[in-house]
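The complex appears here without one of its protein chains, the remainder shown in place.
Coming up: chain A.
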Amino acid sequence: MTHKLELKNISLTYGKQQSLNDVTTVLESGKIYGLIGRNGAGKTSLLSLVASYRLPTLGTITFDGNELFEHPNHMKNIHFGYDRVYKDEAIENANKYLESVKLHRPHFDETYADQLISKFKIDVNKPLSKFSKGMVAAFHIMLGLANRTPVTIFDEVYLGLDAPTREMFYQELLKEHERNDRMFILSTHLVSEMEHLFDHILILHHGKLVADEDFETFTNRGVKLIGANEIVDEFTANKHILHEEKLGGTKATTIYGEFKEEDWRRAKLKDLEVSPISLQHLFTYLTKEEA
């Protein structure tokens, strides 16, 4: 079943500080969304609103056309995994915690959970408070995947994992994405490592959504031109320049915006070296602070 999560004009204010500013987007099932932003950009705030941890100051969030906050059926369709510290819990033991997940999560797949527990070597006989950082991260991942909720949010939970385990998670996520028509929202600043996972990019900067496009369209907007100063300048005259580097008579300019096939052809004819830039670079340039 296809689901639609709609955020309309979402703003969030903490005292005098505005954390989110007029965020509007529509997210759909079957896609992996990469929510990218620098520290303090408002990623966790936005995701906590989607998970109904709080109400926005302004705006509405709907799930399949119904208001999500306090909706008894739709709230169960959302899983929010974040860098959570387990301390003074009502249920201390990981095994017992899983028992309670089984009771409350209608889509929870126990067999899949067992597979993930052995794959990520999670010791579920231990109390959650005794888990190492890596084990907590693996536990979050296992929960998020096995919950099989239509909307699954991972807010940088993978940061506690070592590189090989993170790779295992990426592979498992892609397999699960193939098997089930779920919506995943992955918040990260490990952009280069995770970009192959994303179908759609959302970039938050200072609480504003500065990019909301499918991965290909978005990454095609970033182009690097290298060549003689005058020719590069001629090509980039009316473009949004993200970055410039000069070396003698040669210049490398990174632009953001529509760069048609004809532009590529013309650039080649004028001896310009043209290459697409990575999502990581695009993100860095778009969210770079002026000194």
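As a convention for this text, a contact is a pair of C-beta atoms (placed from the backbone, for glycine too) under 8 Å apart; a residue touches a chain by one contact, two chains touch by 3 or more; residues count from 1.
Here is the rule we use: contacts and distances are computed from a predicted model.
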Exercise. For the chain omitted from this view, which of "Phosphocarrier protein HPr", "BlaI/MecI/CopY family transcriptional regulator", "Xanthine dehydrogenase family protein molybdopterin-binding subunit" or "ABC transporter permease" is its UniProt protein name?
Worked result: "ABC transporter permease"
Exercise. Hey, which of A:26, A:85 or A:159 is the one touching the hidden chain?
Worked result: A:85
For this session: Have a look at A:11, A:25 or A:52 and name the one touching the chain we're not showing.
Result: A:52
Exercise. Can you name the residues of chain A that touch the chain not displayed here?
Worked result: 44, 48, 51-55, 69-73, 75-80, 82, 84-85, 88-91, 100-101, 103-105, 149
